[in-house]
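All remarks here apply to the structure that follows.
A protein chain is absent from this complex, but the other protein chains hold their places.
Coming up: chain A.
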Amino acid sequence: MLIEALIAVTFVSAVAVMLAPDKIAGKLAFALSLLPVAGSLWMFGQYDASGNALFEAGTLAFETTAKWITVGPYALNWHVGVDGISMPLVVLSTVLTSLAILSAWTPIQERQSQFYSLMLFMLASLLGVFTALDFFVWFVFWEFVLVPMYFLIGIWGGPRRKYAAIKFFVYTNVASLVMFIGFVALVFALDVNSFDMIAVTSALANDSFATTYGLGAETLKVVAFFAMFFGFAVKVPTVPLHTWLPDAHVQAPTPASVMLAGVLLKMGTYAMLRFNFTMLPGVARDYAVLIAIFAVVSVIYGAMLALAQQDLKRIVAYSSVSSMGYVILGLVAYNVYGLGGATFQMVAHGLISGLMFMCVGVIYNVAHTRMVGDLSGIADKMPVTAAVFVAAAFGYMGLPLMAGFAGEVFIFIGGFQATFPYAQLFTAVAMFGIVVVAGYLLFAMQRVLFGPFSADTDYDIVPAASHDTFAIVVLVLLVIVLGTAPEVFYGMIQDAVNPMVDSFPEATAVLTGGEL
């Protein structure tokens, strides 16, 4: 019942904050957000699962099943639980929400109780997304997440907030629809009587089709795979489906950007991992080259776009496209380091991109501009912020002993071990992203942070508020801890991805494993 309690507490907190007066809403929301943080950390401490949530062989942690409704022959059940893939993401969601709330204290000055309430409501939905094991429960939470984000951008956003919010909502919702049709069509064709993800996985593994709409099992799988892939790729986002992202980020207030880049994008790759790659590994294998092309193009093209930007927030937004491309590369590699690295990178990138957006937000709070050309040498006036910015930027570049390096190097190892055609070449090309990312971040830092001080703004450049500094310092420390001790999460992640690798030996057959 722990997961239910966690979601319920978060939801009740959201309601409580909604009713609280604006004056105390921020502090109350932060205090209440510590409850899910504590809860998720306690879960993490008590975590005792092994194996993957979608395979019957393993055990799940905190699993509960309850009858919900029956539709025709289909039983829709409340079914939640966590495994090594979802547990780190649950912790990431709670921690990042808490810090994002802290980062809202300075910039959010209007309709505060609604703002913080939506943040907590979003967290409750996210927890549902990462723990649900029945498709319908999962889908309800999946859609729920969009609502608060729509309002966060649409109400508290920048000048073009309406355009950005609607674009975000319509784009991702249409994608969800395609994905929904793809998955439901697949389940209707299978010989199962529920939408339970475990049941669907095993039915697909056994190829127990009741009908295939006259398409043939293989074609149906391919169609369903790409319908779902399209739906999730928009969320990730993968080039060329990414253009909603920079608009959403640039218009969104800082805390919403933190959540969007830090957690919401991971929903896409998480769902790809669960649905596309766990349920239909054969299709993923057959189309590995195509998927790898998407991944590599996302990495390089996304990084090139970041290089062309003048707005710090746009730089970070495009660089997310680039970093998420690595996750897809790891998934398609389909071995322990690839899949595990992809999962680890979700957490690592969640922390680091959240951190980068917060740093940019801290500068924006003070300077009221984010344009690279408007600022110069502000390290002189904001030394601590500048120091954290440098640390964050190097984290983003994949500096060893920081979380991003661990995630990336696991993915690269996985990519090199992958056995689909030209896997090594794809990996090597994608790796060039580490040079481009260094390019645009170093250029931005040189111009904004260093050199003689000047600021083309009407505001005084003064050190950041202490709660802002606190939030970014905590995140930097977390990034360093995860980078020096990736085992904190990586052990359970490997537990959860190994059954996937075992279930599909074709991807690794040529290589013998074993300690050397």
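Here, a residue touches a chain if its C-beta (ideal position, glycine included) is under 8 Å from a C-beta of that chain, and two chains touch if they have at least 3 such contacts; residues count from 1.
Simple rule for what comes next: contacts and distances are computed from a predicted model.
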| item | value |
| --- | --- |
| Listed names "Aminotransferase", "NADH-quinone oxidoreductase subunit L", "ABC transporter ATP-binding protein" or "Putative methylcobalamin:homocysteine methyltransferase", with the criterion being the UniProt name of the chain not displayed | "NADH-quinone oxidoreductase subunit L" |
| Touching the absent chain when the full complex is considered, from A:158, A:216 or A:400 | A:400 |
| Contacting the left-out chain in the complete assembly, out of A:42, A:188, A:213 or A:453 | A:453 |
| Touch list for chain A against the chain that is not drawn | 167, 170-171, 239-240, 242-244, 301, 304-305, 307-309, 335-337, 377, 379-380, 390, 394, 397, 399-401, 405-406, 409-410, 412-413, 415-417, 419, 423-424, 427-428, 431-432, 434-435, 438-439, 442-443, 445-446, 449-453, 484, 486-487, 490-491, 494-495, 498, 501, 510-516 |
